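Complex shown without one protein chain; remaining protein chains in place.
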Amino acid sequence: MTHASHDLTLADIARHLNVAFEGDGKQPVRGLATLKEAQSDQVAFLANRAYLKDLVATRAAAVLLHPEHAESCPVPRLEIDNPYLGYAQLSQLFDPLPARDVPGIHPSAVVAASASLGEGVSIQANAVVEEGVVLGEHVVVGAGSVIGADSVVGDHSRLHANVTVCHGVVIGQRVILQSGCVIGGDGFGFAHDGSRWHKIAQLGGVVLGDDVEVGSCSNIDRGALGDTVIGNDVKIDSQVQIAHNVTVGDHSALAGCSGIAGSTHVGQHCMLGGGAGLAGHITICDGVQITGMSLVTNSIHKPGVYSSGTGAMSNAQWRKNAVRFKQLDDIANRLSRLEKNHRGQM
Amino acid sequence: MTHASHDLTLADIARHLNVAFEGDGKQPVRGLATLKEAQSDQVAFLANRAYLKDLVATRAAAVLLHPEHAESCPVPRLEIDNPYLGYAQLSQLFDPLPARDVPGIHPSAVVAASASLGEGVSIQANAVVEEGVVLGEHVVVGAGSVIGADSVVGDHSRLHANVTVCHGVVIGQRVILQSGCVIGGDGFGFAHDGSRWHKIAQLGGVVLGDDVEVGSCSNIDRGALGDTVIGNDVKIDSQVQIAHNVTVGDHSALAGCSGIAGSTHVGQHCMLGGGAGLAGHITICDGVQITGMSLVTNSIHKPGVYSSGTGAMSNAQWRKNAVRFKQLDDIANRLSRLEKNHRGQM
Partner (left out) sequence: MTHASHDLTLADIARHLNVAFEGDGKQPVRGLATLKEAQSDQVAFLANRAYLKDLVATRAAAVLLHPEHAESCPVPRLEIDNPYLGYAQLSQLFDPLPARDVPGIHPSAVVAASASLGEGVSIQANAVVEEGVVLGEHVVVGAGSVIGADSVVGDHSRLHANVTVCHGVVIGQRVILQSGCVIGGDGFGFAHDGSRWHKIAQLGGVVLGDDVEVGSCSNIDRGALGDTVIGNDVKIDSQVQIAHNVTVGDHSALAGCSGIAGSTHVGQHCMLGGGAGLAGHITICDGVQITGMSLVTNSIHKPGVYSSGTGAMSNAQWRKNAVRFKQLDDIANRLSRLEKNHRGQM
């Protein structure tokens, strides 16, 4: 699955990482692999001590590793302070997608006459670009994707296939939108008259900063009045919901199936675990981590790791304990009474 | 982001709400905003006492408010019993979408010859309308949306871009389907023969009442034999799953990431919080609220608010308590023994 999009050598790799290299620079490199699975034309990396055992037996063409592990490496080495970062940088060289992007508009795509297209834009089969849209340079609009009226997409951003960007959305540079995600659907706003709901037109938009990524089947809803705002370098996994008027600070990361309810503010460098949920109208300060499937209903003002829930156990054990959870207040009161009586006796 | 689709004055606004108004009726109104952010050509509203502090300093063209707050308002006022409802009604005036709906069939759309199209229908670029579909008057089918064979869509309903309505689905009037939602995919039905699964063809359909809204990336699965039925005025947020043969009563609202398993019946005027889950084959009576991320595995026969789970705390504190949860039955038994012994001593 991992093929080089063009011919590369170990010397190319070393140059790309800007690291010194000893060995046969002409050795072709056709891909990346784990230490264990790497063939003699693949580069591997050691980013976790747990894999030191695989290092000694690796057959890779070369290994990215921290200098402290240099001696244990049986093959040519690429020494680097942060091998995982080096791997990330190398991985880009082997991505087959960019080579396939043909600039221009596929004849089956529908592009409004009033849309403004930057240089090198690629609009693929059956995509739709509506009135007044502005696409920056080298924007890629995948097959079947739709960009609604008056939206703006920054340079070098990529919409994969079947992405929907609704009207009036502003997207930064180098943003990646995975297939099936929806940016700018209506927020969930209704007024109740005592017997039924009345829709509140969602008049705000969505603003995505630079270097944002949004995963498959995730959605970011448009604001009711102001905008929903996602900062720079925010990474959003698949199946994530971000409701109207949420703000997420720069460099935060939201794992799969997490959700943020309306008007909640998340700080910078925050991380939500998979399936975590934030209630609406709360504020999470910078540097907060929420562990998987935790629910947060109050603001958090102190950086750190927060959790809720109970760990998994056998269902038989769980049934007994879950019943007791419903008696917990009673248990605590009985304990207090017993302590009081006991003190009385002493 | 919030622009009037056409020129409106304060007099127009007052007339639309059917309220008395004193002041310069000719003042142009170009949008809505919060009390704090409103400019002199925007109308604001006070729907929550928490914002009384913003009322006294507002620069809005006028403010929708309850008569009891009239004296505190420094600008012209629109007095109304339910200002939030008034805001909802006004918001519709500023929605830019309806003005953009061009009636007719975009040349790139594919519409089966056997489809029946009501007056004023708008079928946008690259949409697909299959055999035997019936679209009511002024139905909008957004770009890239697909309506499967023999489905029916009522008057004034709107499918945003990239919506999928499968075959044999019946959709009421004034229904709004946000981008990426899927109505009528197969329910999750399989028979096990002891070693493998056999698919049960999902032969039922989906029926959506009038005034239903379904959020981005949500899905409502078709029934196995009978239909999955969503009542009138039911509001469904983004990332919601509704399984086969579920019924949801009129006026209920389901927040983001909630899910309802197969054959469960939800009453009228119910509310599911974000991420809440209902097990299959249970019944929830009218007027039940389930708080966020709660799991309900048994039927509920009494209106009220129901919850499960534990509140969030620091991970260090949580780890200690979560371990104790696994000992809870033991703790309860030890407490009972101690109480018994204690009574023996007294």
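Labels for the chains are A and B, by order of writing; each one numbers its residues from 1.
We take it that a contact is a pair of C-beta atoms (placed from the backbone, for glycine too) under 8 Å apart; a residue touches a chain by one contact, two chains touch by 3 or more.
In this text, all values refer to a predicted model and were calculated from it rather than measured experimentally.
*Asks:* Determine which one of A:Gln202, A:Gln239, A:Thr264 or A:Gln289 touches the chain that has been left out.
*Replies:* A:Gln239
*Asks:* Using the document's definition of touch, tell me which of B:Phe21, B:Tyr51 or B:Phe188 contacts the absent chain.
*Replies:* B:Phe188
*Asks:* Which residue numbers on subunit B touch the omitted chain?
*Replies:* These residues touch the chain not displayed: 108, 110, 126, 128, 130-131, 144-146, 148-149, 162, 164, 166-168, 180-182, 185-186, 188-193, 195-201, 203-205, 217-219, 221, 223-227, 239, 241, 243, 257, 259, 261, 275, 277, 279-280, 289-291, 293-298, 304-311, 313, 317, 320-321, 323-325, 327-328, 331, 334-335, 338, 341-342, 345.
*Asks:* On subunit A, where is the contact patch with the chain that was removed from view?
*Replies:* On the subunit A side, contact with the omitted chain comes from 1-2, 31-34, 37, 82, 84-85, 87-89, 91-92, 94-97, 100, 106, 108, 124-126, 142-144, 160-162, 176, 178-180, 211, 213, 215-217, 233, 235, 237-239, 251, 253, 255-257, 274-275, 292-293, 309-316, 318-319, 322-323, 325-329, 331-332, 335, 338-339, 342, 345-346.
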